[in-house]
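One protein chain is absent from this view; the other protein chains keep their places.
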Amino acid sequence: MLLSLTGVCKTYDSGAARVDVLRGIDLVLAPGETVALTGESGSGKSTLLHLCAGLDRADGGRIEVAGRDLSGADDATMAALRRDRVGLVFQQFNLIPSLDVGANLAFQARLAGRDEPARIATLADRLGLGGLTGRYPEQLSGGQQQRVAIGRTLAARPALILADEPTGNLDEATGDAVLDLMLELVAEAGAGLLMVTHSPRLAARLSRRVHLSGGRLA
Amino acid sequence: MRRTALSALLSHWRRHPLQLASLLLGLALATALWSGVQAINAEARASYDRAAQVLGQDRLESLVPADGQRVPDAMFAALRRGGWLVSPLVEGRWFRAGQSVQIYGIDPFTAPADSLPPAVAETGGIMDFITPPGRAFAAPETVADLQDAEGLPPLVAAEGVAPGMLIMDIGIAQTLLRADGQVSRFLLAPDQPMGRTPLEQIVPGLERHTPQETADVAELTGSFHLNLTAFGFLSFAVGLFIVHSAIGLAFEQRRPMFRTLRALGLPLKTLVGLLAAEVMLLALIAGLVGIALGYVIAAALLPDVAATLRGLYGATLSGSLSLRPEWWLGGLAIALLGAGVAAAQSLWRLWRLPLLAPAQPRAWARASARGFALLAAVAAGLAGVAVIAGVYGTGIVAGFVLLGALLLSAALALPGALALALAGAERFSRRVLPQWFWADTRQQLPGLSLALMALLLALSANIGVGTMVASFRLTFTEWLDQRLPSELYVTARTEEEALRLRAWLEPRVDALLPIWRVEGPVLGQTAEIYGVADHRTYADNWPMLLAEPDVWQRLARAEGAIVNEQLWRRETLALGDPVPLPGGAVRPLVGVYSDYGNPRGQVIIGVADLVAQFPELDRRRYAIRTDPGAVADLREALVQDFGLPADNMIDQGMVKEISLTVFERTFAVTAALNVLTMGVAGFAMFTSLLTLSTMRLPQLAPVWALGLTRAALARLELLRAMLLAALTMVLAIPVGLLLAWVLLAVVNVAAFGWRLPMHVFPADWLWLAALALAAGGLAAAWPAWRLARIEPATLVKVFADER
């Protein structure tokens, strides 16, 4: 399995109140599978995604990513996982503002030791960023920025792509175009995709949909 | 409305206590150094003024012997009986066992009204005052200093007497100063009676002098105090960098709040007014804290300053610091002014801001290349000013203009230079992480540039001053060796003893060289005139800068005079120019010698020439040339066999040690200020990094998310700060050397009258580089540590935050 969650729990202390965000999540995701994670605001979608990405730790249960158990993994292991196995696409703050588009696209791939300029150039063209590689993130539109983020993720050839409302900041037409492109490229790469969205319309375009409510998946 | 709005604005600081602290502390530190220096200067000025006011000399005319020597006190009665309301004054320095004090002998009966310090005028016991052993009035601290001094009258502590001086009856003073029957000058009462006999008919040879508004020492020490002021200003400027960045950030972060407040109906004018009031309130608080700190700094530095001024200029400073309004008010004013200047830009921007402009805290920290180019243009302009001041300017003011323009120009050019260097590094790095590192560092530059400028100023000031001091020390020690060839120096207690001493010593030593001197006006200012014996010691050792070939023979034949570098530069003399001596004789200039550490002009003529012109001079001092190995035995024999007190002789080593001590203390203050300035610069780095660290999460979070550990990021942060410090240090070296050159070749010449050769000490730079790295590292340590420990949730939140 590419991703396997068993009885995953997560609790937040927010001042006086303890909030049990996740109360035993079970989920599996096979290679090539694309799963939409839906739920209301504050239902814990993003938390779940972050746990899968190794950005945060679960309080209970077990998470395996590409066969590696994350419980008890140290900082370095988690970082290596993020670098080598997982690709992340966020609603915003995806890009590194000090680097230009070209460097941003190649960044994660090069971090993971897979520098493939030709492939990245192709990718840039596919993403419609061919003429923009010398620009800096702040000089791009939102749609362009998100395409760079997707490109960067795919360039690193991750086995699992985790996306958190990747088109949430974009207008409908642009969002649809970006999603189309992402799905197309994910399919080409044969990677798995777990995407958080609150839009049933978008969720319907993925192979499977799970709904998070009351800390459990339905 | 105002109160509600203000509490909303102030709530920002509750949520950002660190920012508040850095703003307050930055301003407080800047004010502290500035007001500390001002406190020292004010204390010195007050001491000088009190010295100038002694016996009303700042208000009263005086009759002064034209040749600068003392006159018989019979002149006093002659003047009084001729209708001139004068009061006699005998003054001089009294030395004993390493202690010295200025003695003023007065006549309480004729001293003009209000010219005596109240404590002196009000004291009882006129008989005790005028009859031996007399009474000496002095500042309480001077009384304490002289507690163990022997040979002085009983001391009476009196407020209002300037420190370092004793006021006593003229008769008592004449005895102490070995000036029996002599008067130094006469004070003229303001209201003179009708029908006086013309002055020339009573006492020829007296000149009427206008009141001395400032004491001599005030002029002599002016450049020293200017130096302190310049340093204080530098520190203040460094502090302002901190304040500017803190205020700018606070404004930027509150933009959404400004927007909301305005949307809710708060007029722009009111908003700007409230913010200005807020800045002033903060400045007031910080200013008060700064003044308190400044007091502490000044109190800590004052003993060294006082020692310097006493050693170098013979000026005595009060050792205790008082809270004078002229500096604490000034400190408060400059704190308010500084905060105002620092806030002006932000207020202006707010004034012109469209209502709905988005908040861009990151944009604030990100200046464009155009910004750097603009800074570079200003820097170039300032460099031009520096060049003009260097080429065309004269005097100490031009020197400081040159220094200021140079430093500011270098500081403003720094961000551009660093950006270029970082861009180069980025281009040449092949791997992704270094590439990101350079790019990210370059992006941090605008936010850090103010702190880095401060660091550059501190570092170059350190290199410059360090080079100057070290060059001076090297030159000075070599010069001391030349200047003090004699093995032992002796002073007889009386003229009669001097004759016996001479007879006793002559068969026992290689040579006996008189050290006889008078003081008097030379070319308009008081100078020392020494007489030298015709002995090869001088030809072999004297540190001549330029000289006629037969200079020593010409002195021996009373056919010439040599002067020190100070006098030569001040009067722009050339060899062969006439040197008029007090009393009317004129000798052609036949040589110039270096004379470091002496603020006054000095003339040397042949000893026979000197005696011929000033037959009354003190002939009790001699230098002895002998086998260095025999000095100890000779001293012993002088004490045991001849009966000269050990206090009346001093050997070469001791003189050198004393001279070097004076020298070291002279620069102790400079060194202390240097360290403090470094401290302020380090603090500027720290607060800037701390501020940036809170804003940097959105920049770091993606990198972390893409697979870097927090520890690695923290290490990079630390490395980045140290790297920037190191780069700044590299740039500071040429700036510092230029600064040293200006100090040695321009400021010193203008301030002290001598020019020193420049020596370079690269080993010191390594030390300083280590210090700079440490400063950068220390400044980055806490932000880095915080980053290493940051909750992943906090990083994650970046991605979720609706900013």
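Lettered A and B in written order, each chain numbered from 1.
Everything below uses one rule, namely that contacts are C-beta pairs under 8 Å (C-beta built on N, C-alpha and C of every residue); 3 or more make two chains touch, one makes a residue touch a chain.
One rule holds for everything that comes next: contacts and distances are computed from a predicted model.
From the set "NADH-quinone oxidoreductase subunit H", "Fe-S cluster assembly protein SufD", "Putative secreted hydrolase" or "SusD family protein", the protein name that UniProt assigns to the chain left out of the figure is "Putative secreted hydrolase".
Across the entire complex, contacts from the unshown chain go to B. Contact with the omitted chain, checked across B:17, B:154, B:193 or B:584, is made by B:193. Across B:34, B:48 or B:129, the single residue that touches the chain missing here is B:129. Contact between chain B and the absent chain runs through residues 73-74, 76-78, 80-83, 85, 107-110, 120-127, 129-132, 169-171, 174, 191-196.
The definition used in the following text is that only the chains that are shown with their structure count from here on.
Centre-to-centre, using mean CA coordinates, chain A is 63 Å away from chain B.
Remark: chain B residues 362, 431-433, 435-436, 439-440, 442-443, 698-699, 701-712, 792-793, 795-796, 798-800 touch chain A in the complex. On chain A, the positions that touch chain B within their shared complex are 12, 46, 50, 53, 55-57, 75-76, 78-84, 88, 90-99, 103, 106-108, 110-112, 115, 152, 164.
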